[in-house]
Structures are given as structure tokens and as C-alpha cells.
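Take this structure, written in C-alpha cells, and hold onto it; I'll ask about it next.
As you look at this complex, bear in mind that one protein chain is not there, while each of the others sits in place.
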Amino acid sequence: MDFSHNDKTKALLEKLDNFIAEHIAPIENEVYDFHHKENNHGDWKSWKLHPGTEALKAKAREAGLANLFLPDAELGQGLTTLEYAPMAERMGKYLFAPEIFNCNAPDTGNMEVLYHFGNDAQKEQWLKPLLAGEIRSVFGMTEPDVASSDATNMAATIIEDGDDVVINGKKWWSTGLGHPNAAFTIFMGLSNPDNDKHSRHSMVIVPLDTPGINIKRMLDAYGDYDAPYGHGEMHFDNVRVSKDNIIMGLGKGFTIAQGRLGPGRIHHCMRAIGMAEKALELALKRGHERVAFGKPIIRLGGNLERVADARMAIEQARLLTLHAAWKIDNLGVKHAMTEISAIKVVVPNMLQSVVDMALQIHGGAGMCSDFPLARFAAGARALRLADGPDEVHKGMVSRLELKKYQ
Amino acid sequence: MDFSHNDKTKALLEKLDNFIAEHIAPIENEVYDFHHKENNHGDWKSWKLHPGTEALKAKAREAGLANLFLPDAELGQGLTTLEYAPMAERMGKYLFAPEIFNCNAPDTGNMEVLYHFGNDAQKEQWLKPLLAGEIRSVFGMTEPDVASSDATNMAATIIEDGDDVVINGKKWWSTGLGHPNAAFTIFMGLSNPDNDKHSRHSMVIVPLDTPGINIKRMLDAYGDYDAPYGHGEMHFDNVRVSKDNIIMGLGKGFTIAQGRLGPGRIHHCMRAIGMAEKALELALKRGHERVAFGKPIIRLGGNLERVADARMAIEQARLLTLHAAWKIDNLGVKHAMTEISAIKVVVPNMLQSVVDMALQIHGGAGMCSDFPLARFAAGARALRLADGPDEVHKGMVSRLELKKYQ
Amino acid sequence: MDFSHNDKTKALLEKLDNFIAEHIAPIENEVYDFHHKENNHGDWKSWKLHPGTEALKAKAREAGLANLFLPDAELGQGLTTLEYAPMAERMGKYLFAPEIFNCNAPDTGNMEVLYHFGNDAQKEQWLKPLLAGEIRSVFGMTEPDVASSDATNMAATIIEDGDDVVINGKKWWSTGLGHPNAAFTIFMGLSNPDNDKHSRHSMVIVPLDTPGINIKRMLDAYGDYDAPYGHGEMHFDNVRVSKDNIIMGLGKGFTIAQGRLGPGRIHHCMRAIGMAEKALELALKRGHERVAFGKPIIRLGGNLERVADARMAIEQARLLTLHAAWKIDNLGVKHAMTEISAIKVVVPNMLQSVVDMALQIHGGAGMCSDFPLARFAAGARALRLADGPDEVHKGMVSRLELKKYQ
Partner (left out) sequence: MDFSHNDKTKALLEKLDNFIAEHIAPIENEVYDFHHKENNHGDWKSWKLHPGTEALKAKAREAGLANLFLPDAELGQGLTTLEYAPMAERMGKYLFAPEIFNCNAPDTGNMEVLYHFGNDAQKEQWLKPLLAGEIRSVFGMTEPDVASSDATNMAATIIEDGDDVVINGKKWWSTGLGHPNAAFTIFMGLSNPDNDKHSRHSMVIVPLDTPGINIKRMLDAYGDYDAPYGHGEMHFDNVRVSKDNIIMGLGKGFTIAQGRLGPGRIHHCMRAIGMAEKALELALKRGHERVAFGKPIIRLGGNLERVADARMAIEQARLLTLHAAWKIDNLGVKHAMTEISAIKVVVPNMLQSVVDMALQIHGGAGMCSDFPLARFAAGARALRLADGPDEVHKGMVSRLELKKYQ
């Protein structure tokens, strides 16, 4: 295991750090305020991006900082999962940064799916504009009417009909559905109910303007709509698309999903680690400035012990994630199942607890949008459910432990 | 210690339960939806109450269920703190219920202040319409520019000027400031800087339409504005009111505050216990209905252990709170300092953890407004800061322990 | 619920406190040293009591302080479970105190069994000398070869043979088996394998000098043998006793066990709460005396927060236990199942954590026999397993929760 940065990574990281320091950090609060004040209610059709967004995206692209996540030297920068990891951490500190570098979820996952499993026509039509940052995309997996922690519960249907497939069902928590540029969803549904449990589902590309799609609402998470991205509920009523839109073939849904999730979890977790670093930094700064009972708050009672707890938890979570990334790169996703599930549990829980500490140090200010802490907290809480709840991932880890002694 | 209910309490409790079952529970989701959808953004000037509110308030009043919190047989129902406690728990399960019974914070605390410390004119002018549910009120204590965990940091000024006092400074987290009926604030500020630390501050009644008051904004908590109540930031710029509006006299701020906080903490904590019961109930129901991996979710992995943990934590928190209420009633607030601080730490932390468990059982649904869980979570989080953060109350408890052996 | 002390209890409690202050506290360390140094190795046959024991027992008996646990006005002091609870707490602070007041486990449980379920001859032969403090007794339930957390696993057999029963099998963790005065065991075993699950087992009185009993060894707990009481392993090889020794009748084992466990758990838990109070007291004293980095240790870092956590946890655990005692007395064991299981989980875990804190404050000194902390820690740890592990009791609590919504 070698987690150190090679020269290419170091150079890119320095460039990224400089870009963030110059272009992202200075407008942090302005962008949050814009997104929050202009957009923060359920009326998603009127959501808009901060006006500087497109110019900033172009600047990042010019600087060679777009699509860093993609392990392709032509389309991205050819970084391994481990090499990209520290960049995702940097981006995680600013909620709008991933979009600037075209490294946003769920677009990243969708681009990976299309890159690895899409055919040439699909790549041309959908991957290309995604990589160019011209459109955005969503992913339709979780459903409101079943316990989606068990992915095999998925009940929305994809039925062959001549040259088409016909899609029915409901999806929710489709992140990014409220974005002005959202153009299509990858839809996962039940196509082959008689196959074995992990070959029953398929993934299909569905443009969001296809007749029969009804975007019911954006869902709030802890009262916040996460504008201008949003998490949407969409209903499909006899939605018809060509079979050409099926990715890989019918029944391949779980095969694709498994490939999609490995690097995606590294990205999620590294961004979460970035949030934790930011939260700790904010706690230290605020704790220094504010005085109570004759001392800077950070020096009162158990606060410094909590700072140490946060540092120790962050370091462990980062090493665990880098180790998982290394295993994905060197041994493949299938040999990193314990690690991938472990970070999915450890990192969001760590973030939840570090942010809770930072928020407590901030007092009331931490609760409101004057700081990004409450949004980090909501993000951490959501991440303990998204892509499989804690319990499902612990189940994976313990199953693999049991196997050692059976 | 006798925590059992006497016949009067039992009869009133039964009446309250019936009223809730008949009039509150059936409209729960409708009211939440109304408040959330109509009101949920920062544009507080357009906030409105659910249209059925006034009729329901009248019905509760007719049924003899108004002002249960007030320990006065004429103006309320003459309940002790201990007798009122289970009623507050019942109300806590529905976020809008306390208003229906005219038992809302911060009005309850303000009414207690006026009842115990106000003069006859103040009672006539402000207590009477508050008790009648005709107006609402706020409390201005916490300030944005100082660490308010140390209340002696309070820097807003109240300066004598002839027959008036002149008020300057900023207050925030003034709950209820966005309510359409909000009419006045009790303002706490520095009036006698040369006195000893706990005799420097005063409380003054300030009508919200007094010139010089600028309501800057409502603050969101975890992205939610808690409409139609809201938590506001208000700036005072040479606001002038008559000395008649001073409560008790200059320098009496902390004396009043101490009297105000005892029963108020019981109320807060019992409502929080009601939220925890509701969260556990929702977890059990949802966990039963939803099936994953061939079993109701509630029966998977460690879920039932978590249910037991929740039940054990709730029972302990309730007994602790009832014990504190009993001590307030029988020995007085000054002899219940450990208990009052203890519940202020224990109950919100218990609620935070029970709600977190219930939310996890709900999956994504628990994050959004389809259930009250995220609002309970935000409430729990806020309550760990409001009226003194955990750390300050732990400091009180440990100081009293130290005294035993010094 | 009324947890307050009536005059009788108050008077008795005062007498008990005085007795402890005068006769027990002054010899605390001397007795611990004697037990530890003289006895602390596996050679239990040479174990002896501190030489002052019998005189002290006689003095306590004269003072009317013997058998306080027994709810019989003639044989004990006629105390309810709730009235006895604070006395058990007092005794818990000194590991050898319960013996002085003839209130030791497992004798107390055995005396309750004989009192409630024994016939006249059994009472005459065994209950009388136990109440007189002339002999001691053990209880044989847990077995080395099965998972005893599921009591129906119990595999040792009790077979009818003419006027006798013949007993075979192994029992371990029989507390008090090493005591010089141990005279008999109550043995629980499988007698009616074809009955339904809870009517298969019986309890039989077996004198320890019956042929075929082989006391294999005393078991250490965390390396300590708990001399001169001990926890023993005994093997039964065709041990024959008269049917007259069967308690209540064959198949009645679980009926008796259920009756035995309710008050017994209150006793265990109240003694544990006494240990926690003692641990906290020791932490405060030691933390005051010792200075590091220029301050008394207790004032460093998060130590005072931990003191508050301990106080809050102890208060909650005590109220929960008193409430369970009140329910046992007023509604009966069957209506207090949640409460009895809840305290069995909450109290030992609370004790484990309070003692861990106190030990940390003591530094190395806390690890060794200079203080009773390590023994409290081992006791807490054992109590999380004895009489059903945490998990089994959480199972009971959650099962009863589930029933509410099914």
C-alpha cells in the first residue's frame, strides 16, 4: 500500500488548491446566500444557478481541472481512484465546488456508467454533453413504496414492447432533479422478474422530457431543498423509450450498479472528509474568537478533548478511505467489499459527529445558514441512508468476517 | 416523592387526550403541509396560520383546556408543575398543539414572568391578551455578537433617560417573532454596568411596533424556518419606551430569569419527551410495515435492541423530569438546581438519539417533511443550545457535586 | 408513584447509616486487605472470613438490622421492595456489608424462594438457619456446556427414582460456593423434558456434602477470586436426594425463577447504584487531592463534564429502579416486566461507565486493590451477564414495545 502522491498528483493538487483559493473560497458565502435566499423553497421550477457559475466552470475547464474523477487520460486527467481522492476532499469543503469542476454526484456516477457500460451511440448522445458540462443528469433507483434498503425490492417496471421499453413506477430522492440543466435520468427497474434475484433489473436512459414523466415535487431534507440541485420525486406512467436506451442489456442492472458504486463511494466519502475538515476548522476559529466565562470557548471544559476526538476520527476515516481506494485500483472492487462497505459506515457517522461538535461550539449561529454546518449535518445524515443504510453495509462487513471461520 | 396523578389531573388528562384524538391528530398532516408549503421560506411577512387555528383555539378554551401551564386556579387550571408535566408531554407530539391550548413557548415563559413579576398595569395590558390568546410575544436575550452561553456577556443596553429607557443592540433567535400575532418582546439588556455581575441587567416590555426596531430576518434552523412561528433577528436602534415597561425594576433581569427558567425547562423537556414517544411510535409502525430481506425492518439486525434502548432512555428521562418538577413544586427552584440542569442536558440528547434511530428506520422518508422526524431532530439539536448549552448545565451539575466534598 | 420514605423507613435508614458509619466504614480497608491478601488465590479450601465478621453480624442482628430484605414483619422488618431499596444501596458501597446484615446474594434469593415456595419442613431445615446467618447457600443454574443466556438450554438432569431424585450435570458461576459456611445449593435442572418449554425444569435443595458432588474449582473473574465468597464450578455425578427436597413440585422451576428474580434484581441494582455513588465520591476526592499541570486533576479538561455525566446517569438509574420496585410492590412482577428488564440493562452499564471514569481519575492506583474500583468494575461487567445478558433483557423490553402496535 502506497498512499503518497506522485508528482503528477502533487502538481494537479497544487493547481486545484490555488484555483479554490482564488476563485471558490472568496465567493463561498455569496453563493450560499444566493442559493439559499433565491431558491430555498419547494418551487423548483424557478430555481437558478448563481450567475457566475458558467464562467467559473469554463475557467476550471481551461485550467485542466474538469472531470478529474474520470480515470481516462483523454476525457479526464487519467487519475486513479487513489489519486483523485484528495481532490474530492478539497472539493467537499464547498458545497458548490464539485459542479465547477464537473465532478458532481450523481453525474459522476452516471458518466462512469456510460463510460464503462454505454455503447458508442449512448456515449455520443449523453456522455459527451455531460463531460462538457452542458447538461446534467439524475439517477432513479430508490422508490417511495418499498423498503429500498433491500435493492431487490425495487418494483418499478421496464417492459419490452416491440422496439421500445415501457416504464412504470415511482422514484424519489433523485438528486439533481431540480437543476435547471437536468436532461435525463438513468432509470433502474424490474424487467426480468423470473430471473435470479440479481439479474431481474435493468438500467435505461430516459430523457426527462419524455411524455408520461411527472415530476411531483422536490423533497426537503431537514427542511432544506438543497437548491439548485434538489432531490426529486418522479412518477412514470407508461413512459416509452427505444430499446437503444437500455444500458448493457436487460437484466444487467445490478452488474452495472456494483461497478458504479465502488469509486462513487470513495468520492462521497472523500468529500465528506473535506466537510469534516472544514467543520473542525470552523470550530477552532469560532472557538478562538468567542469568549465566555473569561476564556476562549475552545478552551472551556471538554472542548479541547472534543477537538482531539475529531482530529483522530478524521485521520482514521481518511486512511480507511485511501486504503479502500488503493484496493479498488490495485485489486478491483470485488476484492475491496469490506473496505467499500466500511467507509460507507465510518465516514458519514464520523462526519455527523464532527459536525455536531462544531455546531455546538458555534451556538445558535451554527444552526442557521450563516455557516455551512447545518447543511453538512443534513448531508451526513442523508449519507447514512443513501446508497444503502449503515445497517446494510455492516451486514456486508460481518458476512465477510463470518466467512473467515466457517 | 409522589409522581402519581390525582383525580383532578386524571380527569383533565383524559379530556386533553380526547380533544387531541378528536381535533388535533386528524389534521396533523394537513397542518404540517400547510405550514410547510405555504410558509416555508424566509418571506415571513406573508406567513399565515392554518385557517382552522382560531376556531380550534376557541374550542379548546371552551373545553377548559387553555392555559394549563399556569399554576393559578382562576387564570389557568391551578395545576402544579408536576401536574402539568404529562399534559405538556401530550402536546409535544404535535408541533402546533401547544398554540391550540395557549401553552406555547415563549408565551408561557413570558406569561409566567408577567404573572409573578409584572405590576397590575403590565398584567392588564399584556398578560390579559396573552392569556386570552389574542396576541403573541417573543423574548430577546441571545445576541449575535457575543457568546451568549455566558449570559453575563449580554451587551445590548437599556439606558435611563428621563421617564423613558432607551434601548440599543441586537437580539436573535427570538422564537415566535415571525408569528402574525406577535405583539411585543420582553427585552433583556445591560442597564447597570457597575453593579455586581448578576444585577447589571434588566427586562423591559417593548411593543414590536416601537420606532427603531428593525426585524432583519427570520433565521432558518437546519434550513427550516419553523413557520409560522420563526426565530428572528431584531436590531434596536435608540428604541424608546416608558420606564413603566420595566419589569420589577432595573437590575432585576437575572432574578426574573432564574424564576422563569425552572418550570419552563420542565415544559420544554416534557414536550421533548412527547416527541420522543411519537418518534418511537412512528419507528415501530414503519418498521412493521416495511419489509426488507424477507422480514419487517424492525426485526432486522440490531433494530429491536435500538427500540429497547429508546424505551429505556425515554423512561429514565421522564422520571428525571418528573422528579425535577416535584422538587420545584415542593422545595422550590433553588433546591432543584442539579435536577433542572440535568434534565436540560439529558432530555434533548435523549431526543436527538431516539429521533436519529427513528429516522434511520424510516429511510429517506424520514429526512423529508412527510414525517415530523426531521423537525423533531432540529428541535432536539436546537434545545441542546437554547437556554444554555449542554456544557453550561453540566458545569452547574458538577459544581454542585464538587461542593459536597469541599 | 410515591418514592418518598415513610417514617418507619426513615428511622431504619438512619439506624443503618449510623451502624455503617460506626462499624463498617472504619474497617473497610482492613477487611479488603484481609480478604485479598489472605485469600486471593484459587486455593479456596483455606479461605476464611475476616475474624471480626461473626461479632459484627451479631451486633447488626441485635440492632434489628438483619434480614432487611425479607418482606415479612416477623422474620425480617416487613419492608416492601421499595422501602428496602435505599438500604441495599447503602450496603452496596462496601463489598462485605451485605453479609453483615444477612442480606447477601444469593442467600437472599434462596431465602425468598424458600419463604414463598418452600414447604414447612424445608423452611424449618434450611430457611431458619439461613435467616439466622448460621449457614450460607448457593444457586446452581448456569452451565458450562450450553449457552445459558437461553435458560431453556439447561441440560443438567433431575430424574425421579423411587423416593429420590438423581441429579447429573455441571453448574458453574455458583456464587458463594467457596464460602466456609456454604451448606447447600438450590439446583435447577431438566426433570420433565416432554413438558412445554417452561415446565420442564425443577428446583431441588441439595446439601453440598451429598456424595457425588465434586467442587472442581473456583472461577476467577478478571483474575480475582472474590474470596471468601467465590464463584464455583461443581459437577454432579449421580447425586441422590429425597423427593422431599423438591421445591413446589417437578416442573415448577421457571415458575419459581420468575418469582425469585423480580425483587432480586432490585437488590442487585440498588447495590450497584451504591457502588456507583461510592466510585463518584472517590473520584471527586482523589481528583481534588492530586494536582497535575498546576490544577487539581478534577478540574482538568473534560473531567468535570464526566462528573456531571456520572451524576445524571446515577440519578436516572436510581429513579428507574425505584419505579420498578414500586411497580413490583403495587402491581406485581408480571406487570413490571419492562421495568425489571430495563434496570437489569441500564444499571450495570451505568456502573461500568461511572467506575471506568473514576478509575481513570485515580490513575494506576485505581487499577489495584488499594481502592475497590477494579472490583466494582468486575462486578459491573459480571452483572451485564449474570441473570441474563443485556441482550436478553433488551429483547424483553422490545418485545413488549412491539406488542403495543401489533
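In order of appearance the chains are A, B and C, and numbering begins at 1 in each one.
Note that in this section a residue touches a chain if its C-beta (ideal position, glycine included) is under 8 Å from a C-beta of that chain, and two chains touch if they have at least 3 such contacts.
These figures come from a predicted structure and were not determined experimentally.
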Out of C:A60, C:L131 or C:A221, which is the one that touches the chain we can't see? C:A221
Among C:T80, C:Q125, C:S149 or C:N168, contact with the omitted chain is made only by C:S149
In the full complex, which bits of chain B touch the chain not displayed? Write them out. 301-302, 304-306
For chain C, residues touching the missing partner are 36-37, 40-42, 142, 144, 146-150, 153, 172-173, 219-225, 290-293, 297, 300-303, 356, 359-360, 363-365, 367-369, 374-375, 377-378, 381-382, 384-386, 389-391, 394-395
Write the list of chain A residues that the hidden chain touches. 1-4, 280-281, 284-285, 288, 298, 304-305, 307-309, 311-312, 315-317, 319-320, 323, 338-339, 342, 345-346, 391, 393-395, 397-399, 401-402, 404-406
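The rule is short, and it goes like this: only the chains that are shown with their structure count from here on.
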At the place where copies chain A and chain B touch, is the share of residue numbers found on both sides over half (same) or under half (different)? same
Using the average of all C-alpha atoms in each chain as its centre, how far is it in Å between chain A and chain C? 53
Between chain A and chain B, tell me the centre distance in angstrom, where each centre is the average of that chain's C-alpha atoms. 37
Identify all positions of chain A at which a residue touches two or more other chains, and write them in rising order. 301-302
